[in-house]
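Pasting a structure here, questions to come.
One protein chain omitted, others in place.
Here the chain labels run A, B and C in written order, and each chain numbers its own residues starting at 1.
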Amino acid sequence: MTDAINRRRFLKVLGVTGAGAATLSACGIGPEPTERLIPYLVQPEDQVPGIATYYATTCRECAAGCGVRVRVREGRAVKLEGNPDSPINRGRLCARGQAALQGLYNPDRIPHPMIRNARGVLEDIDWDGAIQRLTAKVRESQGKGIVFLTGAEQSTFGDLIDEWLKQIGGRRVSYEPFGFEALRAGNRMTFGTTAVPTYDFANAKYILSFGADFLDTWLSPVEFQNGFTRAHAFDAGRPASMAKFVYVGPRLSVTGMNADEWIGARPGTEGMLALALAQVIVTQHLARVPADASRLSSLLAGYAPRAVATAIGIEESVIVRLAKEFASSGGGLAVAGGMATQGPNGAEIVAAVNILNYAVGAVGTFVKFGAELAIGSTNTFGDIATLIADMAAGKVGLLFVHGTNPAYTAPGAFPQALGKVAYKVSFASFMDETTAACDLILPDHHALEQWGDSRPRAGVTALQQPVVQPVFDTRHAGDVILKLSGKAGTFQDYLQAKWKTKHAANFDQYWMESLAKGGIYAEAPARAVRLAPTAARINPAAPAVSTAQEQDVVVFPHPILHDGRGANQPWLQELPDPVSKISWHSWVEVHPDTAARWGLATGDFLLLKSAFGAQKFPAWITPSVRPDVLAVPTGQGHTAYGRYAKDRSANAFELLGAQANGYGGRNFTVRATATKTGEHRKLATAEGSPRELGMGTTEVLALSRAKALHPGDHPFHYEETPEYAKEAVAWWAERQHEKASHGNYKGEHPRWGLAIDLAKCTGCSACVTACYAENNLATVGEELMQRRREMAWLRLERYWRTDAHGTVQGAVIEPMLCQQCGSAPCEPVCPVFAAYHTPDGLNGQVYNRCVGTRYCSNNCPYKVRFFNWYNYAERGGEFEAFPEPLSMLLNPDVTVREKGVMEKCTFCVQRIRGAQHQARIENRAVKDGDIVTACQQTCPSDAIVFGDLNDRNSRVYELAGNPRGYHVLAGLNTKPAITYLARVVDQETPRNG
Amino acid sequence: MVLILALPPVVANGQQAPVASSRYKAPVISDTGALKGPRQPIFFRHDIHAGQDQIPCMYCHYSAAISTEPGLPSLQTCFGCHQLISGSTPSHQAEIKKVRDAWRDRKPPEWIRVYALPGFARFPHMRHIKALGTQSCTTCHGDVQHTPQIEQVSTLRMGWCIQCHIKNNVSRDCSVCHY
Amino acid sequence: MSPTLRLPGSVRELFSPPPKPGVLGVFGHLDTTIAAIKQLREAGHTDFTVYSPIPRHELEDALAQPVSPVRMFTLIGGIAGCAIGAWLSLWMSEDWPIQVGGKPIGSIPPYVVIMFEMTILFGALTTILGILLNAAFAARRAGKIMYDPRFTNDRFGIFVPAEAGKAPKVESILRSAGAEEVRRG
Partner (left out) sequence: MTYDYVTRTIARTLGTPSRGYFLLLAGAVTLLAIGIITLLFLLRYGLGLAGYSHPVYWAVFITCFVFWVGIAHSGTLISAILFLFRSGWRTAVYRTAEAMTVFAVMTAGLFPLIHIGRQWYFYWLIPYPNERGLWPNFKSPLIWDEFAIGTYFTVSTVFLIMGLIPDIAAVRDLATGWRKKLYAITSIGWTGSNEQWRHYSRGYLYLAALATPLVLSVHSVVSWDFAMALVPGWHATLFAPYFVAGAIYSGVAMVITLLVPIRYIFRLEELITIKHFENLGKLCLLTGLIVSYSYVTENFIAWFSGDEHERAAFWYRAFGPFWWASWTMNICNGLLPWLLWFKKVRTNITALFVISIFVNIGMWFERYVIIVVSLAGEPYTNWTNAVYNPTWADWGIMAGSFGWFFMWFLLFVKNFPAVSISEVKEVLPPPRRGRVAASR
């Protein structure tokens, strides 16, 4: 693209003011102001140059339907933040949500409609032409079978599609690669309903997860994570206590990492374990079991702990103890899903867990039917299989694809079948595997450019409004369909009309309010469920034990890239996987013992050959997986989709079959042979030593000890000075302080500080991506990641946590960022004062003064300073991080760093200054809570608190005095401004690595 | 600039000082080539608008007092008046016609930037106006009210900023402007 | 430097002083040179110049020269350097007070290094200056006098300024002392 075109499009996107233009051209920190200023034609009344406007809309990165507020500056969306009004995410957001911006401004988006010409090549076409062609196609293929394939689309748009399909005689199939068939089938068995209930983690007192990764990929992660930390965090609003969390599963996921105890049950036996627990509870009357549970006694009789212990692979005593704990907690909640329920007996496992819940009376209290989740309404994989069959049989004449990419998630079968379809139309924004095979491409607006709504759960309708001008020559699929169906008006009108039907009385006001709030949020009435007769007949039989040459391979959804839809967003590619810390590549998890047996080292390639396909993955040797299990994430291995995703590693879906299993689900646990290929790859990992080795960076407390702490205790206090020297030292420090308080440093100043609660942090990594978004961090790509040159100001250090026997029980995650030390080692060594101490207690880093001696980084014990080895903002440079139009999401308030300068966490100084400006304009002082750092704002578990340590009434001041509080490497007397609150584990003698 | 700081508070509150420029009559410019500063697509004369007609700066640069950015008036703002005002002299009419054409063609003029800071320096206009008053624009932008064509009158170099900060005894902390 | 010193009109003049008539004796041996020096001094000559390829204490003793004033240069230079170092580091710190690592704005311990280095630097430079100036002024006092290239190799020499009248007497002294060769210029 020539600059001229860039510029024109750029002008189209923003009715630019100077500021907008300046920041975009301000690549590097050299003075490069815009030479031209283009005024608005008409000033948008809700936008003032230099002041951000926030628009409420809905995140469509996954089906959870979190509310977001988009920060818009001079017509550019520069940051996503959670919408506090939304009951789903309560103002929080996950990494994938943060990265939605990179979908909006992605350089690989399809810029205009395309059509396959006679030679079979895709060529450009104008919209009118495209729509004419399509109208014709629709007419001629009526009766020949029309199918509209969408993602989870519980929305007015979905309704529109259905209406239109009724009109032209077609059917809609909605497809989520990681569907919840097992959940629905299991619920049908036990309660006679296929609804997917919501789970109230917040009030549970004991959480037992059978493979359900509710913190990263299961149903509604942000919502659940928020709830989970309320329950699981130590003294989170409740008298010192925490809900114990036990994780049952073959490998540790993000969710598993946070468990107090990890039960590595053999895959497939989770159901047996659940029933065993229920058996103990019922027979020993540990809980007030509902009357009708007696029907189950015959079923449970077969699952006495002694009988099933060996099959499950854990001691009988453990089962009994768990049952006792679970029941006696008086608030036990068990959830089943994810890896546990993706085998052939998944539905039974869910049913078994339902029974366990039912036995302790969790159903109705924590498992809430009534407020069903929309995700449950998608078609099953069985339906997809039939669709594929129909397509292959040529029974589909016209196929529309919107918001899903089955050619990637169902490789082999689907692409073949696709070939048999006469005419294929895609509404995708990216040239993904499916779209590449289509005949007509009508690029849809990005979610942030379009009107729409979605109903993530009963009672909640989240609104979507365009927050920026369309970046490319795209059109709302709704508008297209309306045109096709010959209806007048745009989709916006359609949407409003639909809403009017629900609420006619002074609609406009209602509409505006809903827009401002981001939707309408109502509590759906609870619905009581009773045990269905089928419940007593379930049989969660365990599959056969895997033999030496055949391994159980668990294919699990990548917590960041999920089913691969995130693979073309550099932020998500660069973000290390929370567990493996590997980025830009896929991997296979191998237990050290297995690795030793096979003579395998991290990075050696394993060829996995299943009945359906074979793929190569580099091994990651980790104690977080069962010895007899190999685990592979999805997400990578795209053959199309975009520059960041294409030809990167291998596609784990290749290993899976396209057949539906008994309950209409898909088997994600397959048997495969693993052979060393001899190849090796240096993985781009952020992981250093996986063990903390008692160097005193992380602290872990047993619950018993934590409970014993009183206000004023300092279990981790590091005594720097002996008693006799205290007075002298104090006097000396005072003198030093006086000598240091000249000029700007005179008088009272705030001391900005942070408190990070390790008991809350789950390692979900949302904060990291938020930091990338807020502070214009460059993504450096795999090659430089391999050389440890990532720019992440905030990294999550994951140290394995073991029990007394040294077996891994989970992990402690420590967010490590600039500690803004009171007496910082980095400052005095800088020859030019580029690193210096600000009056308000920050370690200032003046980019434009920095000459790049890098001494500061050498002298930083926390190693949180990062150097610009190349000019990552260089147009067309080898390591360009913001290719047009990605550069449009650069934060205008933050300098884009040039090559050769050091950078580090600034505590979002631009937000601090912004708040101070605002306060000054309003003639008031900055209040506690005015300033919210990007990481704090997005943290789904509210683990980070920012504030003024000199303000006795601030939240952070209170937390800094918490007995669990400690400073990392306090012994170095760096006086950090960040207080970490020790991780609390419900365990006898936890060890941090 | 000393004069500006010394002005009576009534001026600092935004009203025009009657003595200051009520008698001021913008000169007729015959030779525009002789003027300093870049030639703009439209020969917009601050001395006529701000000086002779005494339109307050904030009328067009409306966001300067509330935002970091002074804001550039949208074409609508120009047209708002020039719908009616078509100019007295032919030369004026010619320029005003450009405005109307631009509005008709929905094609805003591309002004040439005169005052620009490097990307790494922040200048929150509202803070400075808050401190120095609404008339203080002239502190940095010169006597705009009597300048036919805007030119850069201050260096905008760091030393220049610092001197003023020292004189007014405000913070010299680096992170006030650089982040 | 003697108080009666008249500063030269121009630098040019400094480096090419007016020629002086006199007698030059070339010696092959150290002891003969010393003997000649002694006799000349007895004869009341004081302002003669002795050439030698190397510095010898015998010569210095025979000439009974005062100690070179260069040391004053070194001393003053050193002190000045130290002061400049102190001013540099302290004043510049206070000029724009910037706090680093919680240390005092102007803290002496780290600045000692600067002071020390500046002491050495200025000390050395002024010493060189001292040598050059002193030698230059000495040369100027002596005026443009006779020289023989062998003096930097293996010969010693004595030049005695003398008008035509006194010259023969000087020559005889030099000869008697054992000069290999005596020239008049």
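Note that a residue touches a chain if its C-beta (ideal position, glycine included) is under 8 Å from a C-beta of that chain, and two chains touch if they have at least 3 such contacts.
Remember, it's a predicted structure, so these values are computed and weren't measured experimentally.
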item	value
Displayed chains contacted by the hidden chain, counting the whole assembly	A, B, C
Option from A:K420, A:K609, A:R691 or A:R705 whose C-beta touches the chain left out	A:R691
Residue in contact with the excluded chain [from C:V23, C:L40, C:C82 or C:M118]	C:M118
Hidden partner chain, touching residue among A:H717, A:H737, A:R788 or A:R875	A:R788
Residue ranges of chain B at the interface with the undisplayed chain	157-159, 162
Footprint left on chain A by the chain that the document does not show	687-689, 691-695, 697, 784, 787-790, 795, 797, 799, 816, 825, 828-833, 849-855, 857-859, 861-863, 866-871, 878-879, 898-902, 969, 972
Positions on chain C contacted by the hidden chain, ascending	15, 28-32, 49-56, 59-60, 63, 65, 67-68, 70-71, 74, 78, 88-89, 92-93, 95-96, 98, 100-101, 103, 107, 110-111, 113-114, 116-118, 120-121, 123-125, 127-128, 130-132, 134-135, 138-139, 142, 147, 149-154, 178
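Criterion: only the chains that are shown with their structure count from here on.
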item	value
Topology of the chain contact graph, where touching chains are joined (line, ring, star, complete, other)	line
Dominant chain pairing [most C-beta pairs in contact]	A-B
Approximate Å spacing (C-alpha centroids) for the pair chain A, chain C	82
Centroid distance [mean C-alpha coordinates] between chain C and chain B, Å	69
Per-residue overlap in chain C, given as positions that touch at least 2 other chains	96, 98
Shared-contact residues (touching 2 or more other chains) in chain B	172, 174
Contact set on chain B toward chain A in their complex	63, 66-77, 103, 106, 108-113, 116-122, 124-127, 130, 171-176, 178-179
Parts of chain A lying in touch with chain C, wherever the complex brings them together	736-737, 739-740, 742-745, 822-825, 827-828, 830, 833, 835-837, 975
Footprint of chain A on chain C - complex, ascending	94, 96-107
